[in-house]
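As you look at this complex, bear in mind that one protein chain is not there, while each of the others sits in place.
This part shows subunit A:
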Amino acid sequence: MLELLMVPLITALISAVFIKHKNIVWPLFLTANAYILYKLYTLYGQWELVLNANTNFEVFGAKISLGVANNPIGWYFAFFSAIITFIISVFSLGFNKNSKGNVAPVWMLIIFSNIGIFYAADWITFFMMWELMGWTSFFAITNGNKKALDGAKYYLALSLLGASSMLVGILLLGNLTGTFEMFGTAYGLVQMFSQETTASVTIIILLLMAFFIKSAIFPFYMWPSKVYAIGPEDFITFMSSVMIKYGIYPIAMFMIPVFGSIELPQILNTGSWIQYFIGYLGAISAVLGTILAIFQTDMKKLFAYSSVANMGYILLGFAALNIVGFEGALFHTVNHMVLKAAIFLTLAAVVFRTGESEMHKLGGLVYRMPITFLTFLLGIIAAAGIPPLNGFGSKWMIIQALMSKRMVVFAIAMIFASTGAFMYLFRALASIFLGQLPDRFKEVKEVPLTMSIPMIVMMIGMLLIGVIPGVVMKPLTYALNAVGYNVQIASWTTLEGALKNSTIDLTVVFLIFFAGFIISAIMYVLGNKAQTVPQDDNYTGGEYPEEWGVDADRFNYSYSFYQPFKEMFDPLLERVSIDGFFSSIGRNFEYMSTTVQGLYKRGEGAVLLFSIGVLLLILGGWIL
C-alpha cells in the first residue's frame, strides 16, 4: 500500500531533477506506470489493507485522521486507469521525442493523486489529493505554452470553485455526522437526513457541484473543449480518458449509496426528485454535448464535447438507481476510458505527423496512416455504441435500466444523443481520414512503432471488451459484491438487462456479425474484379476541377459539414451559452474589485475595511 503511493512520488522527484534529459525521464515514467499497474494487480482481493495516520486534531468535534484503504470500487477505477495510463505512457515515449516541454514530473504527481483519490478512506485525504490533482493539471496543460494560458486559467478557476464548494461541503458533513471517514459520513448522512434535511441537501448539492465540475456535467461542460484544444496531446489523452472520471468515482462510491438509502417521495411513480435532478443534468449534458460536438471544426474540441455527452450517459445510468443502471454506468466508465484513449491517441498521432487539428484542413490520411485509421475507425464504432465493440454493452444496460424504471424522457435523450453521435463521429472520420489527400500531406508517414503498438493494443482491447464483456464485468461484479451490493457475478459473455427476457450474449452478437460478414464477403468475391484508380479520378459532371482552380484540398466537402442542421439549432445555441453567463460574472467581479481598489487607493478603503471589521466583530460577538 505504502509503496504504491511512494513510487509515483519518488519518480516525480527524480524526473523533476532530470527534466532536461528526455531519454531518462520518459522510460522512467513508463517503468513507474508498469510497476503501479503490477502492484494494483496484486492488490486485487486484499480489501482489508489500510494505511492510517491518526492526528490529535479535531474540527467540529470530528477527529481528523488521514488514511488510504484498498476499497473494491476504488480498485476497479484505479486498476483500469492504470492500464490506460501504462498504454499512454508507451505512446508518450515516441510522442515526446521532439516536444518542447516536459510534463512527466507533473504528470507523475497527478498519477500519485489519482491513486490517492481512488483509495482515500476519508474526506480530508480525498480533498488533499483532489487539490493536488487540480493544481498540477494546470501546469501540465500549460506546459510552458503561453497560448495555453487562457484555457488553463478557465480550468483552474472552475477547479477552485469546485474545490471550495467541496471544502465547505466536507466541513458541513463533518459537523453533521461527527466524522470524516467516507463510510461513516455516508451512514451518518442517511441517519440525519430526515431530521436535518436542509443541511443534508446543502451538503449533497455542494459535493455534487465539485464532482460535476470535474466531470464536465452541465452547467460546467465548457472546460474540456477549452483545455483539450491546447494541452499536450498525450496528456490530454490521459485527461479525457482517466481524469474526467474523478467526479464519477465519488458519486458511485458515496452519493449513490446515500441516495439509495434515504427515503424520498416518488414523482410519477418512477423516481425521487434527486433521481430526476441528476437525471436531467445527465440528459442535458448528453444532448447538449452531442449537439455542440456536431458543430465543431477542431477535432479535439469535437471529442471534448463527445466526452461531455458520455459523462451524461454515465449520470443517466446512476439516475435509474437500480443495479443494472449502476453496473451499466460503472461499465461505461471503463468503456469510455478505453475508447476515448484510443481515439485521442489517434488524434495525437495525426497532430504529431501533420501538426494540424482543424478537421477541414486535413483529409485523405487513410492513404498514409492506415493503422491510425483503423484504430480511429474501431474507436468511433465503439463510441457510437455499435456492437460488436465495447461501448455498446454499457449503453445497452443504461437504456435497459431507464426503460425498466419508465424514465421515458431520459431514454429518449439517450437515444437522441447516441444517434447524434453517429453524426459527429462520422464527420470526424470523413474529414480527417477519408476524402482527398491534400498535396502538402503527400509525404506524411505512419507513426513510429512505439506509437503504433499502443494503438494496436487499444484496438484489441476495444474488441475484447466488446466481444467478452466479462473482462470488465467480472472484476466489477466481484468488487460490488465485496462492498456489499447483492449482485450476481457476471458471466464472461452475457449481459443481464433489467427487463423481462433481456439477456444478450455479446459473443453471439459478434459471431452473427461475423456470419453476416462472410455472406457479404462471398458476394464481394463473386463479383468481377475491380481496378484501383487515383484519388482524384471522380465523377464531376463532365467538368475538370483543375480548370476551375480546384485542387485536392478544396475538392473536399468537410467545412460546415452539417450546415442545414446547424441553421435549425442556431437560435437555441445563441441563447444557451454558459460561457456568456460566466463572463458576465467575471465582468461584475472585475467591476467590484476595481471599485474597492479605487476606494483603497484614496484612503477611504482603509476606513471601509476597518468599519467592516468592527461590524463583523460586533456581529460575531452578538451571534456567538
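Everything below uses one rule, namely that a residue touches a chain if its C-beta (ideal position, glycine included) is under 8 Å from a C-beta of that chain, and two chains touch if they have at least 3 such contacts; residues count from 1.
Please note the rule applied: contacts and distances are computed from a predicted model.
Participant: So which of "imidazole glycerol-phosphate synthase", "Type I-E CRISPR-associated protein Cas7/Cse4/CasC", "MMPL family transporter" or "NADH-quinone oxidoreductase subunit H" is the UniProt name of the chain that got left out?
Facilitator: Choosing among "imidazole glycerol-phosphate synthase", "Type I-E CRISPR-associated protein Cas7/Cse4/CasC", "MMPL family transporter" or "NADH-quinone oxidoreductase subunit H", the correct UniProt name is "NADH-quinone oxidoreductase subunit H".
Participant: For the full complex, which residue in A:G134, A:G420 or A:P475 touches the chain that was left out?
Facilitator: Checking the options A:G134, A:G420 or A:P475, the one contacting the hidden chain is A:G420.
Participant: Out of A:A53, A:I489 or A:V508, which touches the unshown chain?
Facilitator: That would be A:V508, which touches the missing chain.
Participant: Touching the hidden chain in the complete assembly: which of A:F295, A:W396 or A:Y478 does that?
Facilitator: Residue touching the absent chain, from the options given: A:W396.
Participant: Applying the definition given at the start, please give the residues of subunit A touching the unseen chain.
Facilitator: 364, 366-367, 370, 373, 377, 381, 384-387, 392, 396, 399-400, 403, 406, 408, 411-412, 415-416, 419-420, 422-423, 426-427, 429-430, 434-436, 497, 499-505, 508-509, 512-513, 515-517, 519-521, 523-524, 526-533, 535-539, 541, 555-558, 561-562, 564-565, 567-568
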